[in-house]
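Attaching a single structure in structure tokens format; questions to follow.
Apart from one protein chain that is not included, each protein chain of the complex appears where it belongs.
Per-chain numbering from 1; labels A, B and C assigned in written order.
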Amino acid sequence: MPSLVRPSAERARLLISCADRPGVVATVTRLLFEHGANVVDSDQHTEPDDLRFFMRLEFDLPGLAERLGALEEAFAPVAERFGMQWRLIPAARVKRMALFVSKQDHCLQELLWLWKKGELMADIPLVVSNHPDAREVVAPFGIPLHHVPVTADTKAQAEAATLELMRAHQVDLVVLARYMQILSGDFIASFGGPIINIHHSFLPAFVGANPYAQAHSRGVKLIGATAHYVTAELDAGPIIEQDVHRVGHRDAVADLVRIGRRVERTVLARAVSWHLEDRVLPHGNKTVVFS
Amino acid sequence: MPSLVRPSAERARLLISCADRPGVVATVTRLLFEHGANVVDSDQHTEPDDLRFFMRLEFDLPGLAERLGALEEAFAPVAERFGMQWRLIPAARVKRMALFVSKQDHCLQELLWLWKKGELMADIPLVVSNHPDAREVVAPFGIPLHHVPVTADTKAQAEAATLELMRAHQVDLVVLARYMQILSGDFIASFGGPIINIHHSFLPAFVGANPYAQAHSRGVKLIGATAHYVTAELDAGPIIEQDVHRVGHRDAVADLVRIGRRVERTVLARAVSWHLEDRVLPHGNKTVVFS
Amino acid sequence: MPSLVRPSAERARLLISCADRPGVVATVTRLLFEHGANVVDSDQHTEPDDLRFFMRLEFDLPGLAERLGALEEAFAPVAERFGMQWRLIPAARVKRMALFVSKQDHCLQELLWLWKKGELMADIPLVVSNHPDAREVVAPFGIPLHHVPVTADTKAQAEAATLELMRAHQVDLVVLARYMQILSGDFIASFGGPIINIHHSFLPAFVGANPYAQAHSRGVKLIGATAHYVTAELDAGPIIEQDVHRVGHRDAVADLVRIGRRVERTVLARAVSWHLEDRVLPHGNKTVVFS
Partner (left out) sequence: MPSLVRPSAERARLLISCADRPGVVATVTRLLFEHGANVVDSDQHTEPDDLRFFMRLEFDLPGLAERLGALEEAFAPVAERFGMQWRLIPAARVKRMALFVSKQDHCLQELLWLWKKGELMADIPLVVSNHPDAREVVAPFGIPLHHVPVTADTKAQAEAATLELMRAHQVDLVVLARYMQILSGDFIASFGGPIINIHHSFLPAFVGANPYAQAHSRGVKLIGATAHYVTAELDAGPIIEQDVHRVGHRDAVADLVRIGRRVERTVLARAVSWHLEDRVLPHGNKTVVFS
């Protein structure tokens, strides 16, 4: 199922963050220009609290593959001078994304579907589930499903097996598409890459289990969903995207669950899509999103 | 400034709540029909958790003033039979509403403005403020402003003086339009009537002081406002209405404050308007809103 | 794939419209009560322009199947007296819905998916397409796809064949899930039942072909979708539901198409779901939606 129209081999992205100083933009754009790059998109932001500067440039450079090394070499001293954190990423080097799921399959379905439509620029080498139910959803997309059951007793082994899968498939990004296991701090640290979770509430309201039941009990008039990077502290990582939907007294918990599904899949899809296009720059416990 | 087009003298509302039992609607509508009432609006809800039944009927009855007593007398045994809590309210008996404000005057301004346009069906005998600044806003509306300063030392006396004002002006409803003092449990109990507050966050997120600073610090992507009835527990009373607005990394705390003003005034205005039309029925710590 | 949890055999809906007259509600609810029905949901509306009264009641009646005849017989003289149009519908008699699709399959996919989740209360005996592409989408749901190609020359025969399919499968409702053929007035009249279409614009803006290109050319800041009943006049039938999504100068026509897909599938799903639950009452060229 070769659904992905790969990005142009000439397209690259440059991500920068550094202390704000005059001349950064002029210097960077001059260097790209002198190397023959044509900037097609550019966005920047200076955080007023700590004067941290963020920039995302997207550019086309004919013969990128051969010239990337020279560009990086030329850019290194500039980055050094300005104290930059930076990444230069060929757009064609699409990320390898693993999807984790439990019983609720609506987020998984949405991501696979958008991926098939070419809206998510990623390779998906595998889906991991602690339940076998997702097989039916995954099958039509030609992606292997790895069933890794987890119990209180087997959690450590299950995480070790999962980590081994991540390494074997060279996974860059893990997406928890309603995966109902809490990943240990060890797993997060050992994997080392970004992990995106969808939490079914408007965080920081209703952290933890059963957020729709919590929301119903509090009598809120809007329910929400939050996509965030996973950190060792539960539901407390940097927020990438949130949205809400109106509810009312006629809506029982089951209705919140049903309405919430729509919000969850939309919010997670947006967050994943932005991450895959290198539009999300973490900044402490917050994110800069160049959407 | 006679801005209020008074509701028709023939219009009344009947609010009912009771345990759900067959025949309630048939019995009530039959009784109204037999008394010559014409139902113009009707809404009902049964809470699935506890099978509590709620109903709001709006009807026209020619000669209401003279016939209200007979109608109430006829209704009492029906209510008794079904174990109803009920209220029969002539629409023309508009509520007397006091507005409380501190320095931020945008909610006050919005309410006064809508009131002048005839969108809020209330009499406003007075505005109370712990700061003198609101005088300029209130003056063009011809409403007296009572300046009641509050300090840690004078809080008890200030509340006593305020209570006396409520009694003297026969106030039915207090609206805290960004009133930055926390009312004591004693005040709430002594006043006895409903008090609506606007909290500048999407509750239960960011309870307490400086919610916009809290929201900025957490990096949320939506900010909200919540209108709720005041109870002795801070920011924990029954929610009437909530709404949100999108924000992003470019928005500093001052921007959240500015954007939030729009949300606050809209949310508070909707909640107050529904309350004035007897559309909000409290149910434990939640509300049924027949909007 | 037996995904549908059938509604309770005791549940029924009563739909009424008539000239507004005192006593309608009392009479109807009394009759239901006397027959042992327990009303679980009720909504009503009087159109101020022509004083037309609309009502939807949902009730439970033990032994409904055996007692439906008696109830209808008892209701007929009441309906006669008030000049009512009315329908009494057992909820378990789910509608038979045919989905029509062309190349764009996102609306089809959404409806099938919600149907499988039990969110659309219908039987789907067949999908009709003028292209063979939908087969892959439809296959996992175990529903037969009928490929009926249409050209300018064969349109009449194609419509006749399609009509024959509708009759053979006893179809109650046709949903045009991005079906890019214009149905003839003859087809609409011969089928006789309701047909719901999703138009990819905020009608009445951008009637006809290529609405996203029209929207882009006009420079609008929101794009929308409209679900409506099909009439002989193109894109002019009663609107059931509409929604919009924000766009900006960065969005090319292809982006509008992509963003629009989300709006289209949400709007169509809501409209179809309301229709299936008998929540949509046409009134001239408008609809009353008891959602």
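Convention: a contact is a pair of C-beta atoms (placed from the backbone, for glycine too) under 8 Å apart; a residue touches a chain by one contact, two chains touch by 3 or more.
Everything quoted here is computed from the prediction, not taken from an experiment.
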Which of B:Asn38, B:Gln214, B:Thr231 or B:Thr266 touches the chain that is not shown? B:Thr266
So which of B:Gly83, B:Pro140, B:Gly208 or B:Gly284 would be touching the chain we can't see? B:Pro140
Among A:Val40, A:Ala76, A:Ala156 or A:Ala213, which residue is in contact with the omitted chain in the full complex? A:Val40
Listed residues C:Gln109, C:Asn130, C:Thr162 or C:Gln242, member touching the removed chain: C:Gln242
Contacts from chain C to the absent chain lie at residues 45, 47-49, 202-206, 218-222, 224, 238-244, 248-250, 252, 283, 285-289
Absent-chain interface as seen on chain B, which is shown: 106, 109, 113, 117, 119, 136, 140, 258, 262, 266
Chain A residues touching the chain left out here are 22-23, 25-26, 29-30, 32-33, 36-40, 42-44, 46
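In this section, only the chains that are shown with their structure count from here on.
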Equivalent interface positions on chain B and chain C, same or different at half: same
Can you tell me which chain lies farthest from chain A, using the average of the Cα atoms as each chain's centre? B
Cα centroid separation, chain B vs chain C, in Å, comes to 38
Separation of the C-alpha centres, chain A versus chain B, in whole Å, is 42
Two or more other chains are touched by the chain C residues none
